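Below are the structure tokens for one structure; questions will follow.
The complex is shown incomplete by one protein chain, all other protein chains being positioned as in the whole.
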């Protein structure tokens, strides 16, 4: 091997730069050259994408603690489903990716991204390009990965935010509803909700019944605990047939106001008569300096990806379960939602947290 | 003096507990008893308000670093305009406040709050109750106060949030719009925007022209700086006659989507074609442990309030301009919006920050 | 089971309160009473130790985010080696522990602590008291535990501290030496050093050769990278026979100045001529609010300990390896130092970090 390349795909997340640093340094240590592809596949396929840049050790010096990705990224760059020059639909440009790699002398590719990116990685590997994946997603929803870069940082920030909101909840005897990212998987909501001492946690995996939340609030009120924190994943949905209380502030409308956080806050206000406020953390969860755990994991996974290439073991996603490094075939990468029998759900119930059931 | 009371009014803010601690300890040090009124005037006027509680030194031990207020507070508790038992309108219950104070043996009152609370303080003082005010508002908009408790903490958190959002802006070449509190005064937006390196800052005091922001974004794009941070105060409004671009995603509607942050983000996306995202900090700005500056100011102002009472100087709001303590008559307390010729605006323009002009 | 007790032993660490909360709530949820033993075994054996206190749900409300332990703890409270009333030596008071438990109606004990505490737990279990252990140590050195409460928080703070020191190192072209806790195990130094981008990391497990560090510094200087960060575990020691440069500031003395951090800083200054400064993080690593990961782990381990008791599985230490909960017999608990072939050492070397070899 003489030259490899690395890219970041999908939404930005804390830890990407540490992973880039590890890939570049580990490659350099083996005497390989390392290139960085700008803006995901745009750097290989799009003239405006920034192309590829060399990543010698000096280029990755002092970036491990920085959020975002120095290479840039985008949520929309699937070479198998590329937007054609001026029209609709999608075309397959995966052959162009292979040609671009050949042109740049790129013998193997390290792709850092979430399930979308890793699916593309599997596709390219199938076509003959040696690819190794590194799991990255703040949602934490890649099965078998153990660690996905950005998850620990997102949970840390969400927890800090919940800590802050306890103050208002207690001072004003209010319900504070915190909406966190997680369209399909509730891992952030579950971890941050538990860490932040939330009284109710609503996940995409468990359709919620607001009557259950209302019961909890009433019971807390009865114990003179009038401050309530409800954490809601953006993808949480009510149980089928849940009727909403008509909102006098929105005459003639029965549909939801804003996102699920605003909806839950307003409905709880109508159902309980208690002042409720919603806060949406959104993109705040993606930014900022990665927490130490994400940095160490990023360095380990990036280094392991290079080692896998050195050993001729491409076609895999590197994993880190607890302290144990490993790899699983890219073909077997799948999404990991919160299983209904996960021990953490048991712990939540055991601590008296309402899961909207 | 043998017995005083202290209360917190209006929205919660970091620094209230440090101020309570200072009032209680300073009173105790003079041999006075200090009571705490629960939930603003509810503690004096409403049976459910929690009444008054003694605040001996032990009750305020170790609370200086805590956000919120151990006494509780509420935004809606004006004894001069109190909701009558079961009906509409308002009644004046200020005499009941004086009676309640007499009943509890309260000889003087320290009121910690924003302009609403301080106006009530002036009214009660006029009626004969010795009152001293301590300025508290995260918006920083009390004229002459120098420091208002919570402002430094709110600016610190908003700045941290902006720091985080730079990551996404840079990685995705996006416009990130950050909406901060400030319905009438833009101090938080101005300070946090400058501290966070925002490229545009939109204030309630300066009606904004999105064409100016669009020009800045185009100019930055031309210099290959595609990451943009726009900070918007919740009370910022467009210049009269500003036409909005029709939003194809909202057929048949010309009105604004959501708050001003979401509106600005969507309009900039339509005007420039660049991906834009909005984040609303909202109540996150009120919570959390007060920063050191708010704590020190709270201790100074709380102690000074007790000293003013000891010296027979009631009817004033304590102030702290830089390192210089002082006081101004409660009758003269007024709101402080960003003056059009404030030196900080000059600095913003000098640094190339767009103010939407 | 009708009544259990919980205690914290050894040095304080972030996460203890979350674990106490989980034990108390999980016990309560099963209809058991939960007591808290104050100040480790002092609460059972010493009249001044504070005795035992009931821990109903209200007593553990809102404590999950607090550092320290509400029960108190001490480093010196081994009932098998208890200081006799007024003299020297040690006496075995383990029977008194069992008697005290019987007196209080304590049927089982959850002990949260490090290897010392867990060894005592094994001893008491052997004597017939049902005991379950929860691993706690900022050093992260309990074999098989996966998580030890406090480690993640200590690494997070050490990493933040290293981030700060980069500023001075770069601005002054200095060597900054950071000493972290870890008398026998270098896990904190290794994780925080990697996360913080340290250029050299010295561990108790690898005797260090300052010549290796000096070579690295010279090489970095040659590449115009004059800022250097060296992380040293407090228990790191030089290779046998390492000669020290005589210190002209300490005439006639060859011995070390202060701790190993100060020593390394001074020696590097003498060896390289570069300005060097040492910082000792010490007890800063133990305090503060636990990071989210420590809180979630504490809740899981505490809940699992109660579940183990409910299932009649005493005599074990609860574990959490990655996402996988488990348990190992208390008899098999052992210390976990950094193995010389640990993959993280490989990663460190692969990234060009000097390990003093």
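First chain written, first letter: the chains are A, B and C, and each begins at residue 1.
Keep this in mind: a contact is a pair of C-beta atoms (placed from the backbone, for glycine too) under 8 Å apart; a residue touches a chain by one contact, two chains touch by 3 or more.
Not measured: the values here are computed from a predicted model.
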Exercise for the section: Please identify which of the visible chains the hidden chain touches across the whole complex. Expected result: B, C
Problem - Among B:38, B:93 or B:300, the residue in touch with the chain that has been omitted - result: B:300
Fill in the blank from the handout: Contacting the left-out chain: of B:191, B:263 or B:337, that is B:191
Practice task
May I ask which residue of B:232, B:264, B:291 or B:354 touches the chain that does not appear here?
Solution key: B:291
Exercise for the section: Among C:30, C:104, C:166 or C:313, choose the residue that contacts the chain missing from this document, as touch is defined above. Expected result: C:166
Problem - Touch list for chain C against the chain that is not drawn - result: 8, 11-12, 14, 16, 39, 66-69, 72-75, 157, 161, 163-168, 170-173, 176, 258, 277, 279-280, 282-284, 286-288
Problem - Absent-chain interface as seen on chain B, which is shown - result: 21-22, 25-26, 29, 57-58, 61-62, 64-65, 146, 152, 155-156, 158-159, 163, 166, 191-192, 194-197, 223, 225, 289, 291-293, 295-296, 299-300, 303-304, 306-307, 321-325, 343-344, 346-347, 350-352
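The rule is simple: only the chains that are shown with their structure count from here on.
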Handout entry: Distance-maximising chain from chain B - centres being C-alpha averages
Key = C
Problem - Chain nearest the overall C-alpha centroid of the shown protein atoms - result: A
Problem - Averaged-CA centre spacing for the pair chain C and chain A, given as whole angstrom - result: 30
Exercise for the section: Averaging only over C-alpha atoms, locate the centres of chain B and chain C and give their separation in whole Å. Expected result: 41
Problem - chain A residues counted as touching two or more neighbouring chains - result: 163, 166
